[in-house]
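Only a portion of the chains appears, each positioned as in the full assembly.
Chain nomenclature is as follows: A and B, assigned in order of appearance, with residue numbering initiated at 1 for each chain independently.
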Amino acid sequence: MSGWKTGDLLDLQDLTREDIESILETAKSFKEVSTRDVKKVPALRGKTVVMLFSEPSTRTRVSFELAAKRLSADTLNVSVSASSLSKGESILDMAKNIEAMNVDMIVVRHRSSGVPKVLADALTPGIINAGDGCRAHPTQALLDMFTIKEKLGKIEGLKVAIIGDILHSRVARSNIEGLTKLGAKVTLCGPSTLIPVGIEVQGVKVTHCLEDVLKDSDVLMFLRLQKERQQEKYLPSVREYVRKFGLNKEKLKWAKKDVVIMHPGPVNRGIELSADVADGENSVILEQVTNGVAVRMAVLYLLLGKKEK
Amino acid sequence: MSGWKTGDLLDLQDLTREDIESILETAKSFKEVSTRDVKKVPALRGKTVVMLFSEPSTRTRVSFELAAKRLSADTLNVSVSASSLSKGESILDMAKNIEAMNVDMIVVRHRSSGVPKVLADALTPGIINAGDGCRAHPTQALLDMFTIKEKLGKIEGLKVAIIGDILHSRVARSNIEGLTKLGAKVTLCGPSTLIPVGIEVQGVKVTHCLEDVLKDSDVLMFLRLQKERQQEKYLPSVREYVRKFGLNKEKLKWAKKDVVIMHPGPVNRGIELSADVADGENSVILEQVTNGVAVRMAVLYLLLGKKEK
């Protein structure tokens, strides 16, 4: 068995509302650690945390590595492409080897959906999903929820719009899971080609018109438009996408004065957001990054506590 | 001068039987450290261990890095291809620079045989050979001997078969050296093209028939068939190799019931071993990986003790 109860973080669907709230509460106290002069607590001294990444991702890898180091854990980077996988070894074989070295936690990012679940089912160390294919990115959703709660005091009842390529976005998928669980009213907004058919059954609304969500949303969460998607058949043109779904100073006037603008980064400036909006006073993009370290410290701390039982 | 007595581990031929037994004994106590809640002892605090690797090797690099970290040493990775070597610098120049930074130990892997010896002759820090060309891989042989002793209580008098491409295998070469020194009866088994002519002078037997060793061996140590070898003239075909030298459930019936099956990894499943045998109850492949960390901790600890004198 795998899942939050047994020491893994694979997908927010494995967590109850109480689990999520407990993570956000724990993260609050860890956020303070990173502002200290000595940014370090001994909580995970003598534990080993391995970052097993098959996709390049500086910000997520660095965020986890810092989180682990600030808890005094030993960290180790394994970049899957540079590794024995080139000898035809499967990622499961590789992970079994890492397990055999008595590591405590494996943070895994992989381009194929489901890889973290496969590892969690097979292995004793805790597994944290740091993003798998189009499936889930639970710590990103947790840090997004932490940020919303910090800025607006609550999540219950808030109107949150998620804007862009919902279809291919693990960030969207995990946020939908988490935000609806915590009582937010989620509306998805994007071209019809980029919104999964029938997704309303998950308790969200759908619109293809940015104006619909601009006026009364408390939070506007923009998704990155992947370069590869721009060259596929999903969009008539990037220019058209920007006109319809991009946010600039002009359109921002229609929104609530204190609307919270989020983006998982890196922003394509001039596409999802104009530069002035990305850097503007409603944007919390860099606060999301700061909170990422705190949330990941909380997740590592809580999971390794479970594993010790 | 270089060699075990002066603080380097280059080749098991530099070690006496007593040296090897002392490493295995030390490793036993370090193995326990990796099972603790706090997997760390302060033995090498303030020492610097550099991993200087010219070949990609996740498992060996990670094993050494973990070993050093669990002894509280500072570790540093230098990947030779990504480095100044691309500017035409020789590995000796690079290593002299690392030496000048007052590091204590350099763990080196290199595709050319003899590079660790060149470094050890020229440099003050200890040098550990983590695999050089077709020559030696002493810590692999030490962990193999540790595993055999742990499973079977002794090495003296045991019948050990090493099966596969002996000719190109540094793992085989180091195991032959160590196992015969500790009194095991070693038989090499493989295609005649892949067994060095005249190797019997080293005190081993040779056979080209797997059946010969299956029946009465206590240990069957399979070697990885390198992809590049499969495309060369050494083998009629991979299929033929599997038929003659691969082990599956069917052939395993001919072996002793408690035969120990080893492989340095990563296994080509379906070639050297069928998947069910690789994961079966006679296989100690993952225990070898676990023991690798303990043996490397012992080697680092003992060598750095020598260097301090």
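Just so we're on the same page, contacts are C-beta pairs under 8 Å (C-beta built on N, C-alpha and C of every residue); 3 or more make two chains touch, one makes a residue touch a chain.
None of these values were measured; they are calculated from a predicted model.
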Worksheet item: Which copy number describes the whole complex, given 2 displayed chains of the same sequence?
Response: 3
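The rule is short, and it goes like this: only the chains that are shown with their structure count from here on.
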Worksheet item: Can you name the residues of chain B that touch chain A in the complex?
Response: 34-40, 56-59, 62-63, 65-66, 69-70, 79, 227, 265-268, 286-287, 289-290, 292-293
Item to complete: Would you mind writing out the residues of chain A in touch with chain B in their complex?
Response: 45-48, 50, 74, 76, 78, 82-84, 86-89, 93-94, 96-103, 308
